[in-house]
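A single protein chain has been omitted from the complex, and every remaining protein chain is retained in its original position.
Let's look at chain A:
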Amino acid sequence: MLAPAETRSPPPPPALCTEAMRLLIIEDDREAVAYLVKAFREAGHVADQALDGLTGYALAQEGAYDVLIVDRMLPKLDGLSLIRSLREQQVDTPVLILSALGQVDDRVKGLRAGGDDYLPKPYAFSELLARTEVLARRRGAGAASAEATSYRVGDLELDRLSHRVSRAGQEVPLQPREFRLLEYLMRHAGQVVTRTMLLEHVWDYHFDPQTNVIDVHVSRLRAKLDKGFPTPMIHTVRGAGYMLRAEETRAP
């Protein structure tokens, strides 16, 4: 296991998203729902719950949620049908599908039904939180930022058209892979990005690498970005993943 140097620094607060999300968790396992509601509240978000598909559908239709978290196996109305019905009703709230099935083609089926992301059980809460926050953000300013031709975080700049990266006006030479990695991190600046999210979006693979291959790539990128600068850009969030952030503002 690789242990980046940052792990010694005090852990960041759990709520990293600046705005509080309003979530609806549709899941029939009461214990799991209770755990999720509590965990999301501790992370500074508001979470409602529905224990069956029909209730969930009725609540979701009101459209006041930032993200829906939907289990696939639900009483009364199964998860995929629920999502399909919502999409037919022009409800475009982002949906994250939870599934215990974990079959190879589950992800494809889930996304085809209108889901936006997919997480097989068992999952780490940090992974769920990170993905939910990314979905919520995408809904807010996301559409615009995804189309942006350049990103700027602090003194770090990335131009998507010319494939150039500079920090404090000084050009940082990156390989194509490192560029894509940074691009994804910058698009989700201020948000936790997990290793599996990086593997999915930079390499388009969805399996779980046994070795920390992602960490090596990130530490190389970090070395290039932070060399000669007093403040780091890429921060390791213990037990979750990474975050690109302008500066460590809090005192240790």
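Going forward, a contact is a pair of C-beta atoms (placed from the backbone, for glycine too) under 8 Å apart; a residue touches a chain by one contact, two chains touch by 3 or more; residues count from 1.
Please note the rule applied: contacts and distances are computed from a predicted model.
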* To do: Would you kindly match the missing chain to its UniProt protein name, picking from "ABC transporter permease subunit", "histidine kinase", "Branched-chain amino acid transport ATP-binding protein LivG" or "Amidohydrolase"?
  => "histidine kinase"
* Thinking of the whole complex, not just what is shown, which of A:P122, A:P173 or A:P230 touches the missing chain? -> A:P122
* Structure fact -> Of A:A20, A:V46 or A:V213, the residue touching the omitted chain is A:V213
* Using the definition of touch stated at the top, determine which of A:M186, A:L199, A:L225 or A:M243 touches the missing chain. => A:L199
* Structure fact -> The missing chain sits against chain A at residues 1, 11, 102-105, 108, 120, 122, 124, 177, 199, 203-211, 213, 216-217, 220, 238-239
